[in-house]
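For this view, one protein chain was removed and the others were kept in their places.
A and B label the chains in the order they appear, each numbered from 1.
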Amino acid sequence: MKLQTIQSALKEDTGFAYLVGRVRALESGILTQKILENILKTEDLEQALRVVAEIPYWGTVFQGTFHSPQSIDETLMGHYWSILEDFDRYRIATPLTRFFILNFDFNFLKLAMKCHLAKKTVEKSYPTTLDTKRVFRFFAGEGREFLPEPFEDAIREAFSAFESHAYNVQVLEFVLDRFYLQEVYRLALKYESQVLKNWLLAYVAFAYLKAVLRARCQGGKPEMVRLMYTPNPLVSQESFVSLLGASPEKVPEMIADLGFSFILPAESFHDDPYYVAEVEKQMDNYLIRFARSFRSQTFGPEPVFGFLWAKGIDVKNLRILLEGKYFGLSQEALRDKIRECYYE
Amino acid sequence: MRLNVNPNRMELMKLKNRLNVARRGHKLLKDKLDALIQDFVRVVRENANLRRQIEKEVVRAFEAQNKASLMLSEEDKELITVFSRQRLVLEVSTRRITGVRVPHFEVKVEGSPYNYGLVSTPAEIDAAFGSFFQVLTLLVKLAEVEKTIELLAVEIEKTRRRVNALEYVLIPSLEETIKYINLKLDELARSAVVSIMRIKGSLK
Partner (left out) sequence: MLVDGLVFALLGSALAIGLAGIGSALGVGIAGEAGAGVMTEDPGKFGQVLLLQALPGTQGIYGLLAGFWVLIKLGLFGGTPVAVTVAQGMQIMFACLPIAIVGLLSGISQGKTAAASIGLIARRPEETGKAIILPAMVETYAVLSLLATILLLNSIKL
């Protein structure tokens, strides 16, 4: 017994000490509610960028960025991607960064497939670990070409589903989304940290709830929406499909039965994209509140994961604020959209 | 303006007939003009309403687009728009308003407007796509109404020119000519009477 405690004391994920140290330093660059308010109060993009430049580690990020949504987004995504790549270089952090990189890779894959079908080329370069040329050679059916594990099957299945569903483009994405969420779920099973596992499961469940609520607004069909589904413990296929067909009065009840009543905003449920947008915001807020408990961990993967997620939320918030300033949207409209911060 | 005709009874008969026809034509054209103007006013009013509605919808659509744009990265934007299998079919037929052929457009949509996934995109774009879709059908309707206005206006102008030509040129000149011929014939009759009276006098 005693030997075991010593062993566990010795083992406890101190392997993350270096990364946690880095994260602690980098966390001073994480946005807070106060900074967001300050950016909100500015009158135009110019002033907003000046406020951003005063945040630690953001000082030089926006140097040489043009005042256009494209340029702002490029800068933000480049910044986020460089942090992910940097952390990805440490073997111990690879399972953590994989979750974030998967999203980028699947997005790129979707884009590449659509471009392939539209007989276009991917003109701009987007952050991904996949090689554009290889992906296109794979599409062209060159036997020698192969792609990493989930992607090959995903591509094959997506193309065949596309053909069997009367060439509906949404089917492509549904199948790829399924592979993405399946991969996230597998990752969750691999994680040793229980809280991270739970967090990922919540992420997958939220993805499904949001998808089904949006499918309701779009009038999606069950046989198509089902293509998205991968078995997971929080949302069963049965409840997933029945949520699609349920009458609007019953939906809040069904969501409450699944244990997710906290994602519904205060107003009563109705099938409206803006209502679903509000649900998405609640989901993001829940996930970040969940991740806040990771901050207080001294060792282990949690603080690193929490930081990377928080950085993603920061990128989202900054995009909302800076582009909002560019379009000249009102403070209230922007305040409505911004997500909660990692640090209060 | 007097027509250049021989002042005899034959011509007078002809002219009287023409005047009759012209008057009847004038009355008919005038009725048509009234009907056209009524339609025109109706369509113009419809157009004004439609325009106001479209202005509202377009503003709403662009607001929705801006809101959605905040939530989307550039990659997402390209992803959402790069490939669509939705097709719009525009069916053109014609109908008649007071004898004027005007076009009638019917939009038919094949395939879904939502060509993107539901997991990695924000819900705001659904609203944006929905609004723009509404604007599209309204714009097609507007095109129909505008074309109708144009065709009606041309027709009204043409009809009015005809009415005016009848009212101010043809009918007055016919009347004048008839009057002239009448006078001329009276003159002839009087001179015949006078010459008979003179002959009678010289016989006494």
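By our rule, a residue touches a chain if its C-beta (ideal position, glycine included) is under 8 Å from a C-beta of that chain, and two chains touch if they have at least 3 such contacts.
Source: prediction; values computed, not measured.
Novice: Taking the complete complex into account, which shown chains does the hidden chain touch?
Specialist: A
Novice: Specify the residue from the set A:V23, A:M77, A:L181 or A:L318 that touches the hidden chain.
Specialist: Reading the full complex, the residue touching the unseen chain is A:V23.
Novice: What residues on chain A make contact with the chain left out of this view?
Specialist: For chain A, the residues touching the absent chain are 6, 9-10, 12, 14, 17-28, 57, 298-299.
Criterion: only the chains that are shown with their structure count from here on.
Novice: What whole-number Å value describes the gap between the mean CA coordinates of chain A and chain B?
Specialist: Between these chains, centre-to-centre, one finds 57 Å.
Novice: Could you list, by residue number, the parts of chain A that touch chain B in their complex?
Specialist: Per the stated touch rule, the residues are 69-70, 73-74, 76-77, 103, 106-108, 110-111, 114-115, 117-118, 120, 124, 126, 167-170, 173-174, 176-177, 180-181, 207, 210-211, 213-215, 217-218, 220, 228, 272-274, 276-277, 279-280, 316, 319-320, 323-324, 327, 329, 333-334, 337.
Novice: Going by the contact rule at the top, pick out the chain B residues touching chain A in the complex.
Specialist: Contacts found on chain B: 66-67, 69-71, 73-76, 78-79, 82-85, 111-112, 114-120, 122-127, 130.
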